[in-house]
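Below is one structure, written out as structure tokens; comments come after it.
With one protein chain held back, the other chains of the complex are shown just where they sit.
Per-chain numbering from 1; labels A, B and C assigned in written order.
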Amino acid sequence: MHSYKFNIRIRYGETDQMGVVYHGNYPQFIEIGRIEWLRSLGISYKEMEEEGVMLPVVSLAINYIKPVFYDDVISVNTTVKKKPTASIDFEYEITNASGEVVTTATTVLAFVNMKTKRPMRCPQYVLDKLRF
Amino acid sequence: MHSYKFNIRIRYGETDQMGVVYHGNYPQFIEIGRIEWLRSLGISYKEMEEEGVMLPVVSLAINYIKPVFYDDVISVNTTVKKKPTASIDFEYEITNASGEVVTTATTVLAFVNMKTKRPMRCPQYVLDKLRF
Amino acid sequence: MHSYKFNIRIRYGETDQMGVVYHGNYPQFIEIGRIEWLRSLGISYKEMEEEGVMLPVVSLAINYIKPVFYDDVISVNTTVKKKPTASIDFEYEITNASGEVVTTATTVLAFVNMKTKRPMRCPQYVLDKLRF
Partner (left out) sequence: MHSYKFNIRIRYGETDQMGVVYHGNYPQFIEIGRIEWLRSLGISYKEMEEEGVMLPVVSLAINYIKPVFYDDVISVNTTVKKKPTASIDFEYEITNASGEVVTTATTVLAFVNMKTKRPMRCPQYVLDKLRF
């Protein structure tokens, strides 16, 4: 229930001259993972921003286990294990088409009121949708 | 006088699996060329935006002549040949360290009033700095 | 028959501080358009490269008509109008969810033998799949 899987196909421009996906592109992949999970729950991050709630990334950690290649379809598995407060912790596991874990990652995002630029609590409707 | 040269070192993440710079990165290189030229004339694009003038790209054309490689230092030569009106035409010639022309490009940018979102004339101080 | 439509959702990292999609990201969108078209015809660009045929971009032209925003789903319509020879000309029309044309573009790509780095003719199986 607190987890979601989303597939992404690797673009040509995401490779580098090592012949694999450039390591700096993974923050985008895990962002897509969490955004699409929220969407699947009926939460639009776009609308959240329009309503004045920002979710900047406070910290990020990535472990690169196996390389990923051009045209591969990767699955980003996004999980939230504990109830969000003024921040929300996501965990990610990326697998390739053979089901091998190629990358794991974690991020901490903060809820921020766009007008005051101050931290705020996770909105109640988000907690409800996340079933916390 | 209507032209300026700026050097850029190619980043690892700008290569692709062909072992050369990914073609989609050149719009950034020529943007840096024109921005740095304006800076050399005492025009800050950042301040221009803060004062309510936007310069969105209306069209762009790039010819890829020779590949460029990781760690290469390229020179972007930016030229304006005719007096800007409600738009400004830039021409670019990118050369490698051996002086070979590796890419040529042109862009048209429009002056837009950020509040009204309407086209506007090139500000007089920009014409003055550009010596038109 | 000589045309194909593919949808792409705009990523957060593809926006810039104007609040719209950064103009430099469109070469990626049209590349995805042509790659997915080839895939729909049973042509894998990945396999083409593995078999020693490269398709570098020789030239590119883009017209930016209307802005595109975060989370928008754009449609890239890719067309080939004339029979490929040693190069292939693609035309693109990008529309937004309201069906408005937001961008048009053209590219010329060259068929290159990866071993000899020399130009070559479009492989016969590609002509066959493209129905030329």
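Note that a residue touches a chain if its C-beta (ideal position, glycine included) is under 8 Å from a C-beta of that chain, and two chains touch if they have at least 3 such contacts.
Everything numeric in this text was worked out from a predicted model, so none of it was measured.
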Query raised in the report: Which of the displayed chains are touched by the chain that has been omitted?
Result: A, B, C
Query - Listed residues C:Tyr4, C:Trp37 or C:Tyr70, member touching the removed chain - result: C:Tyr70
Report summary line: Absent-chain interface residues of chain C come out as 12-13, 15-20, 22, 24-25, 70
Query - Touch residues of chain B, complete complex, unshown partner - result: 11-13, 27-28, 31-32, 35, 44-46, 70-71
Query - Residues of chain A (touch criterion as defined above) contacting the omitted chain - result: 18, 23-25, 27-28, 31, 54, 56-64, 67
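Note that in this section only the chains that are shown with their structure count from here on.
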Query - Distance-to-centre winner among chains (Cα means, whole assembly as reference) - result: C
Query raised in the report: Between chain B and chain C, what's the gap in Å when you average each chain's C-alpha atoms?
Result: 24
Report task. With chain centres taken as the means of their Cα atoms, state the distance from chain A to chain B in Å. Result -> 33
Requested in this report: Please work out the Cα centroid separation of chain A and chain C, and write it as a whole number of Å.
Outcome: 27
Report summary line: Among chain C residues, those touching two or more other chains are 27-28, 31
